[in-house]
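Yeah, one chain of the complex is gone here, protein chain that is, but the others are all in their spots.
All chains are identified by letter, namely A, B and C, in their written order; residue positions are counted from 1 within each chain.
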C-alpha cells in the first residue's frame, strides 16, 4: 500500500471513529436525560459521510443532510464541542441550542443545515446549486436523505429541477432499508431506487455504502462530473443502521440476526479488517479508536460544563 | 369492415364531434362574455377521452380529469345541457354553477371531478381505486392530467402509492407538448415521460393519442390488466391542442406551421379520412358532424334560457 | 382490553390509549372505516397510538410510504367512494407538505358539488413543543385549519375527549382534523366512559366554573390554564375555564355567555399570538358587544419560531406561572372607560 493511501485510510478510520464515538456519547447523554428529545443516530452509516466529504471542498461546497446529520456535521469538520453543545441546549452550540439534534447548521463548515421534514432539503440543495450557476463559485452541493424520502413529492420535484438545468448537485440516498419502523420493501414496488434517476435523464448508481473506497471513489467521480457541468448524479448508497431509528426504538421490526450481521458489514469493522489484512498493527488500529474516543469524551465534557442557552435571548434574530 | 366495427367508429366519430362542437360553442360563448372566466378547451385531444371511456364501465368506474375536462365529461355521458348550464353559471348546471368550467363534477356519470390544481387529482384517483380494494365493486379509476403535471410532487406520490398497493388505476398523461405557454422540452431533460413508470415498478407505454383505435385498444387492455389486479398502468398519449391553453391565448410560443400540421393529425380528421377510405360516404360523415352540431347547439340554447344560479342559495351545503 | 362499546363504568386510560380505544371501536363497529398512515400498522404508530389495530383488523389498517399528499389525497378519493378513512399525519407540522389536499381538495368537496359528493375523512395529527423538539416539530397550527371553511377542527385535551372527539370526528360526514397532543399521549391518564351512543361533533366544555374572569383555551393548553386558575384561586380569584374542544364548529355561545357573567376575558394558547385563534375569540366577544370590565387579554407564544433547547422553549411558550401572572393582572385591571 502506498503511504499516501495508507494515510488516507487511517484518516478515514479516525473520522469514522470520531462519528461513532460521538453518536455513542449522544446515546448515553440522551439516556441520562442530559439531552432532551428525539435523537437520530447514524452508527453504521459513517462511510457515506466520510467518503463523500473527501470529494468536497467545504470552503465553497454545501451539504444538506437530514435529522440524521451528526455524521455529516462531523465529516464536514464542525467542531465537536459546538455540536455537543447544540444537542445539550447550550449557548455555545452551533446554533445556540435553537436547532437541536435534528435541525442544526454550521455554514462555516459547509453544513447548510439538517432538515427534519423528510425530503425538504432536496429542493433547497438544488437551489444552492442553482446559485452556483450564477456566482462563479464552482460550488457543488449535496442533498442527502434516506431511501424513504424517495417517495416524497419534494424529492421528485428537486430531481427533475436539477436535471432540467443540469445543476451541480449530488443526491445521496442513504439506503439503510428502514424508514422509521417500516421497511422500504413495503413502501415501494421496485426497490431499485437509483433506477428512478434515468426517468429524469440523470445519472444514477447504486453502491456499497459501507465500503469507504467505493463511496470515496464514486463521490470523487460524481463530484467532478457535476462540478464540470455534467449535471446532477443520484447515488444510492446501501447501508444499515446499527441502532434504532431514534433513541429508544426497540427495533422489534428487525428480523433476528439482522443487526448482528450488520455489525459484520459496518464500515469501521470493514476498514479495520482491510487495514489489518494489509499489515497495519492492531495496536495502531486500537490507538486510532482510542484517540478518537478521548477527543470526543473531552469535547462532551467541555460542552457539559458550558452554560445553558440564555432564555433572555429568545426574541433575537427573528428578522433582519 | 365488420358492421359492428363500423358502428363503433361511427359512434366514436359522433362522440368526438360532440366534444369538438361543444368546445367551439364554449369558445363563442366565452368570446361573447356569456361564460365568465378561464376556459380550457380540449380541441384536438378528443380521441383520448372517447377511446378511454370505451374501456370503462361508468356505473362503477370513476374518472378524475383536470380543468381541461369538458371532453372527459362528455365522453362519460354527462348531459350537454347541464354542462353548458354549469359553464354559464346556471342553477341547472351539474353543480349549480358552483364548479364552473374548471372544477365541475358529475358523479352520476362517473365524473368524480375536474381539478384545477395541477397534479392534485392523481392521489385522489388512487384513493378511489383504493376503495375498490375494499368494497368489492370491481371499480377502476382514471387519473388524467397533462404532461406538465408529471413534474408535480403529488403525481409522483400517487404513482408510487398506486404501484405499491397495485391499485386499479390508469394514469393517462395527455401529452399535448405544452404546459400553459411553456413547452415540455424546457421542463424535463428526458421527455420520455412514460419511462418514469418503470422506476415505480409500474407498466408505462407511450401511444399515439390521436388514433382512436390505438387509444381504445390500449385502454381496454390496460383496464383489463388493472381491473384484474395487475396493478396500475401509465399511458402517455401523444396529442396536440388545436387551440390555446385557455381562451384568449395568442399562442405566440408555437412555431410556425405547428397548428396547421396538428389540424392534419387531429383525431377527427384522421378518423374521417379512415372511414372515407373504407368507403363511408362523405354525406354520411357530414351528417354525423351536423347532427352533433345540432345536438350541441340546441343544448346551448336551452342552457342559455335557463335561470342563473340563485344567490340566496350560497349558504347551502357547506356542511353535512 | 374489554369490549369498549358496552361498558358504562369509567376505565382509566392514557390519552393515547383513549384514542386507541376510539379507533378500535370505530373499526369494529363501522365496516366502512379504513386506517392508514406512516408506521401506523405493523409498528402501531411512532407514539403507540394505533397499536394492535393491524392485528385486530388486518388489511383495513396499513402502513404507507412517506407521501403525505398520497395519504391525504388517497383518503379523499376513498371517502368519495363510500369509505370512511382515518389517516394519521405524524406531526401537524407535516401537513404543510400536503396542505393542498386539505384546503383545495377536501374542504371543497361538499360545497362545490352541491352536496352530491362528500368526503367523510378523519385526519389525526398531533402538535406542540416538547423539550428538545425542533422548530419543524413544535408548532401549534390550529389557527390555519380553523380559517378554512369546510374543515371541522377539534383538539381533545383529556382522555375522555380523546375518546369522544375521535369518535365524533369519524362519525362526521365532513373532513375533520383531530389535533392531538403529543405531550399528553403518555403523561396524562384519566377516566374514560365509553358510553353506547356515538358522540357527535361540537360543543365547548366548562372545565372549571368561576366568576372573576373567563379563560378560553383548547388542547393541551387547557392544563396550563387550569393550573393557572388554581394559582388564582389561592389568591382568592375564581377563573372560569372554557375548553373550546372544537374550533369548527365553534361554540361561541358558551364563551359569550360566560364572559357576560364574568366581565373579563383571557384567551390562552400555545400558538403564536398574531393571527392565532385567540384573535377570533376576542373578536367575537368584542363584536357581540359584551361589556368588559377590562380589556381582553391574549396569552400565547410571542411571534417566534420554536427553539429546541428546553431552556429557550420554556421561556417562549406560556406556562402556568406566566399565565397566572397575566390572568391576575387582567382580573385587577381597571374598567374600560
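Here is the rule we use: a residue touches a chain if its C-beta (ideal position, glycine included) is under 8 Å from a C-beta of that chain, and two chains touch if they have at least 3 such contacts.
None of these values were measured; they are calculated from a predicted model.
In the whole complex the chain that is left out makes contact with A, B, C.
Checked against the hidden chain, the listed residues A:16, A:74, A:144 or A:158 yield one contact partner: A:158. Screening A:52, A:95 or A:218 for touch with the missing chain picks out A:95. Which of C:297, C:317 or C:331 touches the hidden chain is settled by the complete complex: it is C:297. Residue positions on chain C in contact with the hidden chain: 69, 93-94, 96-97, 99-100, 102-104, 107-108, 111-112, 134-136, 139, 143-144, 146-147, 149-150, 248, 250, 271-272, 274-280, 282-283, 285-289, 291, 294-298, 303-305, 307, 336-337, in rising order. Residues 35-38, 67, 89-90, 93, 96-103, 115-120, 148-149, 151-154, 179-182, 186-188, 252-253, 308-315, 318 are the ones on chain B that touch the missing chain.
For chain A, the residues touching the chain absent from view are 62, 64, 95-96, 98-99, 103, 105, 107-108, 112-113, 115, 117, 120, 122-132, 134-135, 137, 139, 141, 153-154, 157-158, 160-161, 164-165, 316-320.
Just so we're on the same page, only the chains that are shown with their structure count from here on.
The touch graph of these protein chains is complete, with an edge between every pair of chains. The centroid of the Cα atoms in chain A and the matching centroid in chain C are 36 Å apart.
In this assembly, the C-alpha centroid of chain B lies 41 Å from the C-alpha centroid of chain C. We define each chain's centre as the mean of its Cα atoms; on that basis chain A and chain B are separated by 46 Å.
Under the contact definition stated at the top, the residues of chain A that touch 2 or more other chains are 151-154, 186-188. The set of chain C residues that touch two or more partner chains comprises 64-65, 67-70, 98.
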